[in-house]
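For this view, one protein chain was removed and the others were kept in their places.
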Amino acid sequence: MGEAALHKQAPATGEAPRQPGGRPLLKVERLEVAYGEVQVLWGIDMEVYDRQVVALVGSNGAGKSTTLKAIAGALRPRAGRIIFDGEDVGGKPAAEAVRRGIVLVPEGRQLFAGMTVHENLMMGAYARRDGMRAIREDLDWVYSLFPELVKKRGQLAGTMSGGEQQMCAIGRGLMGRPRLLLLDELSLGLAPVIVDRLVEIVTRIHRERNLAILLVEQDLNVALAMAQRGYVLETGRLVKAGTAEELLADESIRTAYLGI
Amino acid sequence: MAERPPLLVGRGVTRYFGGVAAVQDVDFEVRAGEVLGLIGPNGAGKTTLMNLISGLLPLSRGDLVFEGRSLKGLAPWDIARLGIARTFQIVKPFAGMTVRENVAMGAMFAREGHGVPARQALEVADEVLEMVGLADRRHSYTDELTIALRKRLELARALALNPRLLLLDEVMAGLNLREVGQLMELVKSINARGVTIIVIEHVMKAIMGISDRLVVLHYGRKIAEGPPQAVAQDEKVITAYLGRRFGQGKGA
Partner (left out) sequence: MSPAPARRGGVITAIALVVLGVLAALPPFYLSGYWVRVLTGLLMYGALASAINIMVGFAGYPALGNIVFFGVGAYTVAVLMVKYNTDFFVALVAAGVLAALYAMVLGAAVLRLRGAYFGIATIGINHATSEIVTNLDSLTGGGRGTIVPFYPGGIEEERMFFYFLMLGLMVLAVATVWLISRNRLGYGLRALKADQEGASVMGVNTTRYKVIAWTISAGLTGLVGGAYAYWLAFLEPPYVFDITMSVKTYIMAILGGAGTVAGPVVGAFALELLSELIWGRFLEAHMLVLGIVVVLVVLFIPQGFMNLAGRLVGLLRGRRRPGEVGADG
């Protein structure tokens, strides 16, 4: 598939990925994950470089969320390696992953419904040791990204609309000052106009901060609007990889989703 | 192919959870002897529909008619006795019973007129186990089986009920390619014996391979139905799975 060449290609935005020695920030090797006895991933290889946005797409049940959860430390791999910034983090607890700078914005938001927006955002900074000043700076930045949340900072997170909750969830994730942000199914259940706004925000986040983003989306179009590269999963196996343009133009992607 | 008579008909099938419709106004029919695939992106309402058919959830509106009988208000066990059997997404064989005993359960409580007393049921179980290829594990306890074998057991239990209609809920999940192939063959052979089947699957190649027709759900509504080839090229279906603008201008 010529994967090595694909991974190193310059992204469409024209920004060269920062590659210290050409090493990827995240490297996933032959990853296998199972829920008890039900195996969901059958050996995935992926690379995400610093300051890249990579999309992981595929039909439901393909194992996209599972991949993110394994990277985030929420699931133990059955086999394979997850190498972040040169160190093997596979199987280490989620708190470890956060400490190293891997932050997951989970599917379905999973906000602390009984806490306010502000409290949720502050919880995102829970594991940080770099002092209140840095945290405050990040908080201001998050509120600048999501002006809608400023008004609602005292509101209980569970009472907000889906779109607002998603923004709060992303904000909470950003408060962890991640080096790798994992976004799981941003667009799920949201109206197109809100999804467009989120796409805008994610693009802005990528522009303003030094972080890599790995996002999972079932909606191919939304995914490739934000990403420079993409991987296509089908029933736990990688079937395609390429730049955003290549994937968008690829007729046979439909087969990966629909089986025929 | 000549039109087969409908075995199960759904009219305006609707189910609300709080204010949200998990399934909304779905009309469909399953014809005798066919394999009907039920597909749709996450949250489309497929499992809810299956729960409605098997009686684990009551209908909010609409009706389900099986062989001319309304299923509205019937308890799950009554529906099972009418001849509708189902498997579960997360296989749950009866722990504490052997494989044989698990399958015998189906024979004991089978369709009206087909149920047998306990002792005979064990023998009927043996026949079914033979059919699905689990005969040599009949005295094992369920926790000794691999996931692939447990799926077969789930299937065997449902078969022992001697059903007219079999509902398979993601029976391929977690299986490797070889196991998927084997199970597909088994499902085909069951269908060849005259059992009508409704399948929910995410392993698209599998469901496309065994279904005679497909019904596609999206956010609780039916958006398409027809033979696999046609459905896979349907613009609405492509949009539902791959996203807006991806489906536009493509195919039918």
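Letters A and B mark the chains in the order given here, with residues in each chain numbered from 1 onward.
Going forward, a contact is a pair of C-beta atoms (placed from the backbone, for glycine too) under 8 Å apart; a residue touches a chain by one contact, two chains touch by 3 or more.
Computed from a prediction, not measured in an experiment: that's the story for all the values here.
**Q** Under the definition given at the start, what are the shown partners of the omitted chain?
**A** If we consider the entire complex, the absent chain touches B.
**Q** Taking the full complex into account, find the residue in B:Lys46, B:Arg137 or B:Arg164 that is in contact with the omitted chain.
**A** The missing chain is touched by B:Arg137.
**Q** Of B:Ala85, B:Leu168 or B:Val199, which residue touches the hidden chain?
**A** The single option touching the absent chain is B:Ala85.
**Q** Using the definition of touch stated at the top, determine which of B:Arg15, B:Lys46, B:Arg157 or B:His218 touches the missing chain.
**A** The single option touching the absent chain is B:Arg157.
**Q** Which one, B:Leu7, B:Met131 or B:Leu145, makes contact with the chain that was left out?
**A** Reading the full complex, the residue touching the unseen chain is B:Leu145.
**Q** With the full complex in mind, choose from B:Val23, B:Leu59, B:Ala110 or B:Ala240 the residue touching the hidden chain.
**A** Only one of B:Val23, B:Leu59, B:Ala110 or B:Ala240 touches the chain omitted from view, namely B:Ala110.
**Q** Touching the hidden chain in the full complex, which residues of chain B are there? Just list them.
**A** Residues in contact with the chain left out: 54-56, 75-77, 79-81, 85-86, 88, 92, 94-97, 101, 104-106, 108-110, 115, 117-119, 121, 136-137, 140-141, 144-146, 149, 157, 161.
In this section, only the chains that are shown with their structure count from here on.
**Q** In angstrom, rounded to a whole number, how far apart do the mean CA points of chain A and chain B lie?
**A** Centres of chain A and chain B (C-alpha means) sit 34 Å apart.
**Q** Under the stated contact criterion, what part of chain A meets chain B in this complex?
**A** So the residues of chain A touching chain B come out as 34-35, 37-40, 42, 59-62, 188-189, 192, 217-223, 234-235, 248, 253-254, 257-260.
**Q** Can you check the complex and tell me which residues of chain B touch chain A?
**A** By the definition above, chain B touches chain A via 41-43, 146-147, 150, 170, 173-176, 202-209, 228-229, 232, 237-238, 241-246, 250.
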